[in-house]
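Quick one: the structure is below, and I'll ask about it shortly.
Here the complex is missing a single protein chain, while all its other protein chains stay put.
Presenting subunit A:
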Amino acid sequence: MIHSLFLINHSGDIFLEKHWKSVISRSVCDYFFEAKDKAVDPENVPPVLQTPHHYLISIYRDKLFFLSVIQTEVPPLFVIEFLHRVADTIQDYFGECSESLIKDNVVTVYELLEEMLDNGFPLATESNVLKEMIRPPTILRSVVNTLIGGSNVGDTLPTGQLSSVPWRRVGVKYTNNEAYFDVIEEIDAILDKSGTTVFAEIQGVIEACVRLTGMPDLTLSFMNPRLLDDVSFHPCVRFKRWESEQALSFIPPDGNFTLMNYHVSSQNLVTIPVYVKQNISFFETEPCGRLDITIGPKQTMGKTVEALMVTIHMPKSVVSANLTPTQGSYTYDLATKVLVWDIGKLNPQKLPNLRGSLSLQAGAPKPEDNPSLNIDLKIQQVAISGLKVSRLEMFGEKYKPFKGVKYVTKAGKFQVRT
């Protein structure tokens, strides 16, 4: 099972180590550094490495490497999932997952890691359970603790640990009972030069924020559940009910959680909300090129496209860009060669356009690779797949909760080839 964990920052310093069995020298990370140097970009470091005596499985998140050392045959997905869970927990506790925050809370992190894994076996990874054992830091609590000598560690057995609903603690009480659901859809798409869809799919997620007293039992049903090609649920959802009635029946965890993930694949028609007309070309003879991009609405279901943004990774030889946007503003980062055009709201009457010239390094040959456009956008109040919640019912408790469903569509990995 998982033997040790090293947290390594962007520049390759180990700033935290935790061993669940015997101590392994940090020199084992040298193999990782070797691979890291070879990969150039930190994103490209292979996640599974083999060394003479250990296996190194790592993830890269928020500019940090979480590197685990294992010695026996362990499912790598198990390790990777767990590492992501560690990062999630740190984020959950401290608001973000960064080196400085981890250093600021190093003892808490250490206690958390100890609580999450025992002898390499996961022990408690549910945020609800962890928070009962080790309380997240708040300014108020640390002040109180210093005054009365209290502690951040709970001394009773977390109730969730062993019940049949481990994700929910008992005795939850709220004055305002509310249950909110956000249906968030991301469009992953590749469009080719001519605007034809090469590939498109929708990744959906339903995030919930449930603050209900007692042990409520909820049922959420959809108008059109058949849309969904593949679903994965929070453990609280009763799978049998889904199979028989296509409704989500569950006792919710307390607070924020991801109720379900779903997937609408390219077989069903995935709506592409915008079209992009672009022309990026470089001259054979002179060290310069032209750029002309226009974006217009395609199928937006009557809603406004907001937060529109275009990101282009330019070829290495492009030294500057002299462009004029009809709307929004653009920046060109010389170091990373990234051109960002921040447009904002899409006005269908007056389509935004960016055009002008690009200059290349003197003497550089015509770039071989075509830059791809990455599109970001947001459409409020609509789930692009057409998924709709029909109703939410509550059983088991007497009070009437506030209920709400919000829809939003975003661009995921939405790229246009040139």
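Some notes on this structure:
Criterion: a contact is a pair of C-beta atoms (placed from the backbone, for glycine too) under 8 Å apart; a residue touches a chain by one contact, two chains touch by 3 or more; residues count from 1.
We adopt the following convention: contacts and distances are computed from a predicted model.
Name of the non-displayed chain as stated in its UniProt record, restricted to "ATP synthase mitochondrial F1 complex assembly factor 2", "TMM80 protein", "AP complex subunit beta" or "Coatomer subunit zeta": "AP complex subunit beta". The chain omitted from view is touched by exactly one of A:D30, A:E114, A:E286 or A:E393, namely A:E114. Panel shows subunit A; residues 1, 14-23, 26, 39, 41, 43-44, 46-48, 50, 53, 55, 58-61, 71-78, 80-82, 84, 100, 103-108, 110-111, 114, 118-119, 121-122, 125-126, 142, 146, 149, 151-157, 161-162, 164, 166, 188, 190, 192, 198-199, 201, 203, 229-235, 239-240, 242-243, 258, 260-261, 263, 265-267, 313, 315, 368-370, 372, 374, 413, 415, 417 of it touch the chain omitted from the view.
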